[in-house]
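Only a single protein chain was left out; the remaining protein chains are all shown in position.
Chain nomenclature is as follows: A, B and C, assigned in order of appearance, with residue numbering initiated at 1 for each chain independently.
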Amino acid sequence: MEKRIEIIEEVTVRFAGDSGDGMQMTGTLFAKNCGAVGDDVNTFPDYPSEIRPPADTLYGVSAYQVHFGSKKMNTMGDKIDVLFAMNAASVKVNIPYLRKGALIIANSSGFGPSNLKLAKYDSNPLEDGSYSDFNVISIDIPSIMKEELKDLSLQMKQIDRTKNFFTLGIAFWLFSEPLDITIQWLKSKFGKKIEIFESNVRALKAGYRFAEQSPEFKYRYEVPKANMKPGYYRNITGNEAAALGLVAASKKSGLPLYLGSYPITPATEILHHLSGYKQYGVKILQAEDEIAGIASAIGASFAGNLATTTTSGPGLSLKVESLGLAVIMELPLVVIDVQRAGPSTGMPTKPEQSDLFLAMFGRHGEAPIPIIAARSANDCFYAAYEGAQIALKYMTPVFVLSDGYLAQGTEPWLVPTLDELPDFEFEFAKDPNDYKPYKRNPETLARMWSIPGMKGFEHQIGGLEKENITGIVTQDPKNHQLMTEIRAEKVAKIVQDVPDAIIEGEQSGDLLIIGWGSTYGAIKNAFDKLRNEGHKLSFVHLRWLNPFPANLGEIINKFDRIFIPEGNMGQLGFIIQAKFLRSVLGYHKVQGKPFTALEIEQELIKLLKEGK
Amino acid sequence: MEKRIEIIEEVTVRFAGDSGDGMQMTGTLFAKNCGAVGDDVNTFPDYPSEIRPPADTLYGVSAYQVHFGSKKMNTMGDKIDVLFAMNAASVKVNIPYLRKGALIIANSSGFGPSNLKLAKYDSNPLEDGSYSDFNVISIDIPSIMKEELKDLSLQMKQIDRTKNFFTLGIAFWLFSEPLDITIQWLKSKFGKKIEIFESNVRALKAGYRFAEQSPEFKYRYEVPKANMKPGYYRNITGNEAAALGLVAASKKSGLPLYLGSYPITPATEILHHLSGYKQYGVKILQAEDEIAGIASAIGASFAGNLATTTTSGPGLSLKVESLGLAVIMELPLVVIDVQRAGPSTGMPTKPEQSDLFLAMFGRHGEAPIPIIAARSANDCFYAAYEGAQIALKYMTPVFVLSDGYLAQGTEPWLVPTLDELPDFEFEFAKDPNDYKPYKRNPETLARMWSIPGMKGFEHQIGGLEKENITGIVTQDPKNHQLMTEIRAEKVAKIVQDVPDAIIEGEQSGDLLIIGWGSTYGAIKNAFDKLRNEGHKLSFVHLRWLNPFPANLGEIINKFDRIFIPEGNMGQLGFIIQAKFLRSVLGYHKVQGKPFTALEIEQELIKLLKEGK
Amino acid sequence: MTNIIDKPVVPVGELTAKDFKTPIDVRWCAGCGDYSVLAQLQKIMPTLGIPRENFCVVSGIGCSSRFPYYVNVYGFHTMHGRALPVASGIKIANPDLSVWVITGDGDGMAIGGNHFIHAIRRNMDIKIMLLNNEIYSMTKGQYSPTTQQYSKTKSSPFGAVDYPFNPIALALGSGATFVARSSASNPKHLSYVMQRAAQHKGVSFVEIYSNCVIFTDGIFDKWTDKHFVDENAIFLEENKPLIYGLNRDKGIVIDNLAPMQVQLGEKYSENDLILYNEKNLALAQMIATMSYDNELPRPFGVFYDVEKPSYDELINKQITDTINRMGPGNIDDLMRGDDYWEIK
Partner (left out) sequence: MTNIIDKPVVPVGELTAKDFKTPIDVRWCAGCGDYSVLAQLQKIMPTLGIPRENFCVVSGIGCSSRFPYYVNVYGFHTMHGRALPVASGIKIANPDLSVWVITGDGDGMAIGGNHFIHAIRRNMDIKIMLLNNEIYSMTKGQYSPTTQQYSKTKSSPFGAVDYPFNPIALALGSGATFVARSSASNPKHLSYVMQRAAQHKGVSFVEIYSNCVIFTDGIFDKWTDKHFVDENAIFLEENKPLIYGLNRDKGIVIDNLAPMQVQLGEKYSENDLILYNEKNLALAQMIATMSYDNELPRPFGVFYDVEKPSYDELINKQITDTINRMGPGNIDDLMRGDDYWEIK
């Protein structure tokens, strides 16, 4: 049978099943394939907050979404075009996210009586017309695989486990992708476990063949290559990118990397990755709590390491006192906060952007700290790296903000080499006779740094206010005012290293969208779409939130209306209002989910209609 | 010899000496006398941060300043009119604060060779003209007292200890005040230790007599009575007032008072006072740290006590995570923060107003908390009381901000009776069948409160996001948005209990001064002075900082310029700019000292000159 | 002391374990040891003669700390590591309550370590159940302060270099009045130990081995699995000799101030063995070291049980005594203080 081929620009696919069905791996492999054939890809895993919820329940569904296509994807995709579903529950929970007319490829063996009961279906939705809004292809994967693998004398459980590769085979056929990359991967991973290797390869091929032969599959798709810059690529999560950014900074700066951390969702993977980098000299204290984590990092910084601490909201709340110490000590420190939905324990696995206030204002006393926010998974690498550069150059703690969405989602990353990365600017004191711990570099106001082990530079400092230059404890009134002002000025001076903000779209006019952090992708897609449709719009995305780019005020004043969508109740908006005395239109989503491009688009259309 | 009597409206007196000289007691007794004769009084102790620094050193000087007169004093006084100084060091460190022509009454026995050396004087300033800008009366107090007490066969050390009562006698003569109140006090305090009683009474009288007889005392002063409302008065520090406010709230609400706290300067006296109130059923856990302090208070609140925690900056930084729990639990809790100079350990004994940002924004996630700031020592009583009222009525943590200046300074307090204090509005759930832990009072949005021990109301809640009404844990996206909005709205609704702001002076026009917290006194004095001199000015003092009084926006828009002096780098100014989009002129003093009225006056004059 | 709740006089005898279950689905993994602890607590509670509404179950954060949602009494799921101070506040506020803290090795011994030693020092009348699985499960498998050295976990792919705590030793070093160990896989023993903990007035600390089927499956088998328990575990019983072994042919003697394993028969008989004494601190401390860094069997049961007044009792008594002695304070007098004056 000849299949029709359709060329499509982008598509959103979701692999969903029970927690034990291996959907995370399936999605990951599919995403890699998409990247390797030259598309852009953006993914997001979506798994239950329970470690291993009861099988086949609604809350036990684990899914992996892949959005790929021939242009920059930016988000994980708004609505699902194709759903691969291993059981009844995994269709049910995903229905709200399916595009009308979406294709559901369902494993019918996951729709038995007990599956249906656990998914709270009264009758079989594959048969009773429940899915009539969609195109459903239902396949009894385990029976097909039983046949395929009968020579291997496997147990039914093992045969059942090949479902995911069968599914992947279908997916590759459907999007006209090759199998060899995955077969190669299986070889490197299971090459020695010959049975697993063999059964999965067969499943992959069987799925592919099945789709090709089945009359139910009438179309297949081709997604043209995206215009990707040449080079080596990999898919990477924000958390792994952040970990790599820190190691790269360590190598480039020549300072050993030190991490003082305490596990917390969704930041823990940074700790996991760094724990594996012993070959790179990474020193880690998995501390007894977040306070010890940051306090030990301050110690390591005092002793001359590139010191970092990583956490999420509740942990950041515990680091507040220590951050003040880092400020008054004027020691370099990179603090990565992977934001999640609060307050308190809140919704630990869900992203939010609601720690901005805490990062900006959360210290007793006057204690300003620079803040950079990553805008995508890849950017977590650069934000961490840049954070380290600024921390060392200005002798200051620096916040790097990420969130649960960036942390776990992936996109292809054009991997740089260490050589290509920018250099570090900092130095240790050289002349003991000229040394005073709070003598400053006039350009950066960074104080002179000397560390234990350096002969002749012994000094005694701490968290009490100290005299400028000498660092000797004093309660002199004017000195305290001076030091408070210097600490503020130092952070303000970082603006000289902050690139000017760039306006996309109209350079002046009615409506300026300002984004920060992970809102980038959704705004960018909505913005591009509306601009393509002819709307006049402008967009500035902020990476540096403290200090703001030097030209931000000027930019803001070129527009009549400022619109800031953010994953909180308007924190950046508040700060912009305070700094620039301009009223901000906000769009505040606190639902434990990132914005979709569609949401932003609709809000923008409303604003455009309303006019000024 | 006939002495001239001068009538004066107000005067600032400072008692200064070595840490062992008893200056704190002297000042306290003098201040009480001033109050008891009908004047208004405002005081401030100023002691070294070392516990017992070496005798006679410059950094060992201990002083007590008393500003009193026939109108409302409001501040501790800008410049010293009369300095009583027990040694050389205590003159030296106070010279910058003396009014030109001030009277120095110096104990000449404190100007011996070793005193001079320790005070870093090369020659005796009483003799070498160093003090020519001032009127100096120098008296060898110990020799006089030796004579006075010769029948008592005391040791020289004991005789020397009577210096302070001799000084007090002079002070009483100088300001035409009676001795009997102090003699009465000595009797109640030392009645049984006859020698101490006798020697001090004699010293008091000897001082009085000496001044009367000495030709060097040419003038004496009379300060007319202030127009004080009739009633019982006492001098009280902000910290004691806060402690009493909490106990009064406990009695009035009928809930036992619980304090979970950890000592920290300058908040510790609240803990000290409450520790003494066992008769009033106050339960205290002096916790292992600030986290345990607040966490235990949250537990006590869960169990139905009126729960409070007290601290200063570094401690508040540690309470950040727990505050988020109190917010999401929607439990009543009073958090008193006595601000000191930061960041980090900073200058622990010095006041500052730099924790406003932390109180307002210092939580991960969206977690708004109401804030009230006391404006005077007395007001610490009412702010603590009001904080408890709001906490219980709205089921929310509440911040009460004080600072090191209010905490330790005193002013006369017209003591209320419990009857006169406003009632509490809150109730426990009554009908188990109607009970849901997050069912709300539509007027306040306060959730229903039931506590362990109440049969039929058992429920399980915690720091995870929960469904509105039922309180059951959920990650439902819309519910999280709803709950986040409800928590914000609840705090916003407190505005219905916040009195409208009152404009003093012009009701509209050019320049509006906004004050908060302890700036009240200095602003008020400067404001009154300039208004009396005919300047057009307006003043609003804010007690409620979150929410702001309902009419604040309206008020602000009646003025061309807004001026906010604050003991930080412009925190309230920032918030006002963000909320009302009006540019704020700031005056930022971070010197570990409160504003003087003079400083505000000068700044105002500058502003008035500059014009808009 | 004033207590706004009237003491209820309801008989509680009719309640059963079922009444202590909430309608919520329990969401631990199938096979998780925590289920067993939950079941035992639900069984014990109705037997203690305490009205249901007077129970309070408080926890921190972790798999184990989900506990309060499943017990139909007053439940408070607090912050990571802070269950003990919250529980202390509850207990001080209302000493009539029976307060249970459920915590994990991460929650209780890592971030909550300070509160642990201080609650114990104060002898706060709280029942602490530490569900030890030697891992941070909730965050998906990092080593904890009880993880054995060189274990490979998500955060120690090369093996953790940290030495673990011995929780029993730490509790004893902090001044504990009741210390015990049991295992989720021995429900009968667990139930016994938990009842003992409930009966103790003052702080009760119970370390409970609770198998995590996902991250540390089988780590306790050596001491808890039916094939090994007899040979590798020893059960402490008051006034009974320290004897163990499939054939009850081995015992523990104290030799040179250290526990030593002996074979019963020729050289040693039961009479040579030490009789367990729950009131001897040194003995408890010595026995606590068994099978840590040595080849001795691992002890289960009550290590130590002595009485002394609890903090909540003392602090509330100090208040009552003062009021009895000096009368309830008059708040108007307090506000006016001693040093007042009158303006007419």
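Here is the rule we go by: a contact is a pair of C-beta atoms (placed from the backbone, for glycine too) under 8 Å apart; a residue touches a chain by one contact, two chains touch by 3 or more.
Bear in mind the structure is a predicted one, so any value in this text is a computation, not a measurement.
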Considering the complete complex, which visible chains touch the unshown chain? A, B, C
Just name the one of A:Y47, A:F190, A:Y221 or A:F302 that touches the chain not displayed here. A:F302
Given A:G20, A:P54, A:P416 or A:G509, the residue that touches the chain left out of view is A:P416
Which residue from C:N166, C:S204 or C:S291 sits in contact with the chain not drawn here? C:N166
Could you tell which one of A:R234, A:K430, A:K536 or A:K606 touches the chain left off the display? A:R234
Residue ranges of subunit A at the interface with the undisplayed chain: 32, 35-36, 38, 181, 185, 188, 228-236, 244, 247-248, 251, 254-256, 258, 260, 277-285, 287-289, 291-293, 295-305, 307, 321-322, 325, 415-418, 428, 451-464, 472-473
What residue numbers in subunit B mark contact with the hidden partner chain? 50-54, 59, 262-265, 268, 271-272, 275-276, 278, 284, 286, 288-290, 314, 344-345
In terms of residues, what is the contact footprint of the unshown chain on subunit C? 110-111, 113-114, 117-118, 121-123, 145, 158-159, 161-166, 169-175, 254, 256-258, 280-283, 285-286, 289, 308, 311, 314-315, 318, 322
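Operating definition for what follows: only the chains that are shown with their structure count from here on.
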In angstrom, rounded to a whole number, how far apart do the mean CA points of subunit A and subunit C lie? 40
Using mean C-alpha positions as chain centres, tell me how far subunit B is from subunit C in Å, no decimals. 44
How many angstrom between the C-alpha centroids of subunit B and subunit A? 47
Subunit A residues touching 2+ other chains are 314, 344-345
Note the residues in subunit C that touch 2 or more other chains, in rising order. 61, 77, 79
